[in-house]
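Removed from the display is one protein chain of the complex; every other protein chain stays in position.
Per-chain residue numbering starts at 1, and chain names A, B and C are given in the order in which the chains are listed.
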Amino acid sequence: MAPQTVSLRKALHEWRLYLIVLPSILFVATFSYYPAISAVYHSFFEWQGGEVKQFIQFTNFRRIWNDQVFWSSFGVVSILIAANILKMVPSILLAVLIHRLRSDKWQYYYRVLVVIPMIVPHLVVLFIWKFFFDPNLGFLNRILDATGLKTVLVHMDSLFGWGVFREGIPIAWLSTPDLIVPSLIIWGFPWIGAVGVLIYLAGLQAIGTEVYEAAELDGATSWQKFKFIEFPLIMTQIRIMLVLLIIGTLQGFGLQLLLLGDSGGAGGRGMVPGLWMFNRGFVAGEFGYACALGMVLFFFILFLTYINNKYVRVDK
Amino acid sequence: MNRDRIMNTIGFSLVAFCFLWAAWRIMDRGREAADPDRVVIRFAHWQLESGIRGAFDELIRQYEERHPHVRVEQMLIPERVYSNWLITQLVGGTAPDLIEIGRPMSDERMARYFTPLMKEVNQPNPYNEGTELEGLPWRDTFVDGLAGSPSYNPGLLDFYGVPTAMFTVRLYYNKDLYRRIAGDRPLPATYDELIELCDLVHAYAQETGEVLIPIAGSQYNAPMILLQLWTSLTQKMALELSTTYNLILPSDQAWMHFLKGNWDYSNPSVSVALTAMREVGRHMQSGFLSLLRDDAMFYFVQGRALMTASGSWDIGSMYAQAPFEIAAFPIPMPSRNDPKYEDYILGPLSEAGYSAGAAFGLVQQSKHPEEALDFLRFITSQQGNQTFSDISLWLPSVIGVELPEKVKPFDLIVEGYTGGVVPYFGADGQRVFRNYLHTLLDYDGSPGEFATIMTERMPGAVIEGFRLSHAGRIRQWRRGDSLLGSLIMLSESETSEELDRVRLAETLEAAVDQETMMLWVESEFETMGLSLEY
Amino acid sequence: MATGWADVGVRHASGWESIRLLQFSDGHTYFENAFAQNQSDREALFGQAIALLNVQPRTEGNIQQAQALLESLIEKNAGDTYGLAARFFLARVELMHAEPADRPRAITRLLALADEAPQSVWGELALLKAAPFLLYGNMSEEKRREALHDLEKRGARLTREEIRRPLFLTLAQACFHYDLEPERALSYLMAADVDRVQRWQRRADAYVQIGNLARETGDLALARTYFQKFYDEFPRDSRHYMVGKILQELPGNEEVAP
Partner (left out) sequence: MSAVTETVVARKKRFVDLPKHAIIWLVLAMELIPMYMMIQISGKDNTTFMLNPWWPVGLREWAWENLAFGFQLIGPYIANTVFVTVSITFFSMILAVMAAYFFARYRMPLHGVLWYFFLILMLMPGVANIVPLFMLLKSMNLLNTLWALIVIGIAGGQVFKIFVLRNFIEDIPRDLFEAAQIDGASHLQQIRHIVLPMAAPIIGTLAILAFLSQWNDFMMPLIILRDKELFTLGVGLIYLDGEYVKQWGQIMAAFLIASVPLFILFIFCMKLFVRGLAAGAVKG
C-alpha cells in the first residue's frame, strides 16, 4: 500500500525519521553527486579533458541540434530497447517455472544454479561470445550449416533479395551492416538475466501454497494461474526491471564498443547514443561536447521515466 | 528446523570468520615499516608482454647489484586503463618516479608534472664509458637523436622523455608451412609476388583439404597492409599536388586539395590502390574487419594462416606462442618498374624518419630524481639497451646495439621514399572510412561502390576535421601569445642563457607554420564558400 | 648576457618562467603579489596582463581585465618598453582573443606600432605578426605582390635575426600557398637562411625547398650545395635517400655522397 502521508505538524514530532535516511543521502551526495555535477558544469565548455577550458555557453547544445549521427543513433537504440523488453520474457518464465516446482529442495538448487553464471567474470563470457560470432570457426555458423538452416536462409535471401546470405560464403555477422543489429539482439541467448530471475522469484515468494490449491480446485489452466495469480504479483518487479532496462540500454555502449569498435561497426549501424558520447570524448577528444550529449540523453531518459511513473500506474 | 538453524550458523560464522581474518591480515601488514635507508624508485609502463617484464627485471637486478642502497620496483598497468590511471596518479601526487609517456597528453599537463631534460640530454651518459659512445651527449647516442615525439615536445620546446625502443611493422610467416606450400621459392619481394603466393596457398589448401588462408587479418592488423598500399600507390600523386617544394604533402594540405577537387576517388592512383586493397582483402579470412587483434593472432598461431602482419613489439610473444618456426619480411609493395604501377609509386616507404618510443619521463614530484635519472641512464646506455633488446626482442633505441637474430628483419628500412596521402583526415574521416570499408572488402563489394560512397560522405567528414583542427590552432595561437611575452622577457633578464634565446627563435619560427596554415585554411574555405564555425 | 632589446632590467624571471611552462594561474598569482608589494612595478602589471590571457577557464572577464591592465600601462607611459609591449598585446587581443575579433583594426594598430617604433622589439614583432594577415585572404594577385614587395623592403631593415628570419619564411610560405614564381620564393628562403634557420625540422625543409627551387630556376650549383647540406646534416630524415638520388642525377656531379 502507498506510503502514509504525514502532515507537517506530525512530521515535526517524528523528526527522527529523517535521521534514518540521512546517512544514505550523505554518502550519495558526496561520492556520486559530486562527479556527476562536474559533467553538467563541463557541458558548457569547449574542453579537451585537460586544464584548458573555454566557456562557450550553449554552443555545444546548438551543435547537438544538427548532429545527424546522434539523432539517428536513437533509431538503433529504440530497436534494441524493444528487443530487450521481449528478452525479459525468458527470465520471467524461468522464475515462474522454478517457483511452481513442488519440491522446495529443487527450487533452492535451481536458485543457486541461476546465480552461478554471475560468478564467471565478464572476460570469460566475452571470449565465448566472440567464438560464437566468428565467421569461420564460430559456433553460430557451424550450427546453421549443420542444421541446414543456412540453405534456408540463402533461399529466403534470394526470395526477398536481402543480399546478405550467400551459398558457400561464411556469414560475417559483425561486419555486414544489415546483420549488426540482429547480432546485437542474438547476443546473450538464452537471455536469462540472473538479476531479473532472482527478483521475480523473491516477488513470487509471497504467494502461499494454499492460493495455488484453491486455483487448481476450480480447474485453472497454467496460463490462467499465471495471468491471475503470478503476473499481478510480480507486476511491480517487472515495472522496476523495465525502467532499469530502458535506462541501461539507452546509456549502455560497452557491448557495442567491444564487438564493433568505437565507430559503430560497418555502416555505423551499431552506433548508439552512449557509444557516440564515448567516441566524441575519447576519440575526437571533445569532452565538453560529450558532456553536453550526456545532458541531452539525461533529460531524454528523465522524460521517459516521468511518463512511465505517470501513465504506467499499477493499481495494487 | 534445527538443520536449517545449523546451516545458518555455519554460513553466518563463515562470513564473520573470513571478515575477521581479512581485517587482521590488513591490520598487521600496516606494521611492516619500510626499510628507512634504502631508496625506492618506481617506474610504470603498459607493456605487459612477458618478454618486456623479464627484460626490465634483469636490468633492475643488474642495477641493484651496482647500487645496493637502491631498490627499483616495476609497475605494470594494462593499456586499457593506463590514461585514467596516469591522470589520477599525477593529480593525486602518488605517481611513481618514472612513467612511460607517449599516450596523448596536453602540453600543460606535461609541463606541470614532468621534468624538462634539456640539460641532462646534452651531457654524456656515464654508463657509456669504454664504448664508442663515450663522451657523446646522451641525446646523440639514440638512433633518432631524440628528435621526434614523445622524447622531444615541440609545444614546450624541451625534452621530456628518454626512449628505450623503436617500432616497425612486418609480415610474420609460418616457415614450416611456407616450405610445404612454396618449397624453396624466394620470399615475395613485390606485391604481385605476394598475390602469387596467396594463390599458391589456396591451391595447396584445395589439394590437401586443409582449412588454410594466406593472411590472418583483423581490424587491428589488416589496416597495416591496406593503409601501406594506399600511401605507397599515392606517392607520385602527392608529389605532384605538393606546392611547397619540400617533397612532402602534409595530410591537411592533401585533403584541402580533395575538397578543392584536385584529386578524388576516381583518380587513377586511388583506383589502383583500392583495387590492390580489395585484392589483398580477399586473401584474408572472411569478416576479418570485425575480428580483434588476438583473433588474428589465434588464427596464425593455430597454423590456419600462412602470414599475419604485426609490429616488432610482438616478436617475443610470437616466438613464445607459435609451436612452429617463424620469421618475418617487409610487407611487399607494388614494384616501381612494373608498368602497371610505375606511374603511381616511387618505391619502398622510408622508415628513416621513425622516432624511438617506449620513452620514460621523470616526474617532478619524485622524491629521488637523481637516482631515477641514473637508472634511466643505465637502461638506455649501450650495454643496458643491448640487454633490454636481447631479452625483450624489441628493436633497440641506442646506436651500436647488436640486433638479435630474430629482430634483424625488423631493422629500419632507410633506403626509401616519403609516403603519399593518408586515406582519411581527422576523427570523423577515420570513422567514415572505417564504417564503409566493408563496401570495398566484402564479398560483393567493389572499388567503384566504395568510391561512390566516399565521394558522397567523405567531404562532410573532412570539413568537420578542418573545423576541429582550426579550433585547435586558435587555442594553440592564443596560448602562444603569453608564451611569446614570457620568452622575450626571459631572454631579457640577467639570468638568461643562450637556451632562452634559442627557445625564442624556435617559437617565432614554429608560429610561422601555425599562423600561415590557419589563414590559408580560412582563405581556402572562404573561396569554396564553406564555414569553419559549427 | 641579455639581448639588450627591452633596455630595462627584468626582475621577475621566475614569474615569466612559470608562464613559459604554461602554468598561467601560478604566473598570474606571482605577478599579482609582486604588484601588490609595489604599485609602480610596471613589469608586474605587464606580467599580470600576459598571464590573464590564458588563465583557465578562459572567460571574457579575464580578457577584458587584461585589456584594462594593458591600457593603464599605456596611459602612464606609452613610450617605454612596457608601453610599447602593451600596445602590441592590445592589438593581439583584438586579433585573436577578444570575442568578436576585429582583425582590420588590430592590423592597423600593429602597423602603426611598427612605423612608430621600428627599432624596438615590439615594433619589429608587430610587423612580423601583421605580415600573414596582409598576405593571406582573397585579394587580387597584384595586391598580394604589392604587399609582398612592401614587406620585403621593411623586412630587410629589421635588426633582430630572430624576427627577420621568420618574416622571410612567412613570405616564402605565401609564395607557395598562392603559386607565385619560384624565383621569388627562392630569394626569400635564401634571405631567411642568411643566419641558419633555428628549428631543425624547419631547417631540413628549407634546405630541400631551396634545392628544388634552385633546380627549377636552373641554378644547379646552388641546388647541389643545399641538397648536399641536407644530405650531410639529416641522415635520419624520410627524404634522405630521395635527396641522395637527386644528387646523383644532378648533371656535372663530381664525387658525391651515395
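Here, contacts are C-beta pairs under 8 Å (C-beta built on N, C-alpha and C of every residue); 3 or more make two chains touch, one makes a residue touch a chain.
Keep in mind the model is a prediction, meaning the values are calculated, not measured.
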{"item": "Visible chains that the absent chain touches, using the contact criterion stated earlier", "value": "A, B"}
{"item": "Residue among A:Leu86, A:Ile128 or A:Ile143 touching the omitted chain", "value": "A:Ile128"}
{"item": "Identified contact with the non-displayed chain, of A:Phe45, A:Phe70 or A:Phe287", "value": "A:Phe287"}
{"item": "Hidden partner chain, touching residue among A:Val28, A:Ile143 or A:Met156", "value": "A:Val28"}
{"item": "Residue, one of A:Ile119, A:Ala146, A:Leu159 or A:Leu217, that touches the chain absent here", "value": "A:Ile119"}
{"item": "Footprint left on subunit B by the chain that the document does not show", "value": "4-5, 7-8, 10-12, 14-15, 18-19, 21-23, 25-26, 29, 46, 48-50, 76-81, 84-85, 87-89, 91-94, 293-294, 297-298, 301-302, 314, 317-318, 320-321, 323"}
{"item": "Hidden partner interface residues of subunit A, rising order", "value": "1-6, 8, 11, 14, 16-18, 20-21, 23-25, 27-28, 30-36, 38-39, 49, 90, 94, 97-98, 100-103, 106, 108, 110-125, 127-128, 131, 189-190, 192, 194-195, 198-199, 201-203, 205-206, 208, 236-237, 240, 244, 247, 251, 274, 277-278, 281, 287, 290-291, 293-294, 297-298, 301-302, 305"}
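Quick note on the criterion: only the chains that are shown with their structure count from here on.
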{"item": "Highest-count interface - the chain pair sharing the most C-beta contacts", "value": "B-C"}
{"item": "Separation of subunit B from subunit C, taking each centre as the mean of its C-alpha atoms, in whole Å", "value": "32"}
{"item": "Inter-centroid spacing, subunit B versus subunit A (mean Cα positions, whole Å)", "value": "36"}
{"item": "Subunit B: positions in contact with at least two other chains", "value": "108, 112, 479"}
{"item": "Residue list for subunit A, restricted to those that touch at least two other chains", "value": "51-52, 54"}
{"item": "Contacting residues of subunit B [partner subunit A, same complex]", "value": "104-106, 108-109, 112, 211, 219, 285-292, 295, 427-428, 430-431, 434-438, 442-444, 468, 471, 475, 479, 534"}
{"item": "Residues on subunit C engaged by subunit A in the complex (per definition of touch)", "value": "56-60"}
{"item": "Residues on subunit C engaged by subunit B in the complex (per definition of touch)", "value": "1-3, 5-6, 8-13, 16-17, 19-24, 27, 43, 46-47, 50-51, 53-54, 58, 85, 89, 92, 96-97, 121, 125, 128-129, 132-133, 136-138, 161-163, 165-166, 169-170, 173-174, 176-177, 179, 182, 185, 197-202, 205, 208-209, 212-213, 216, 235-243"}
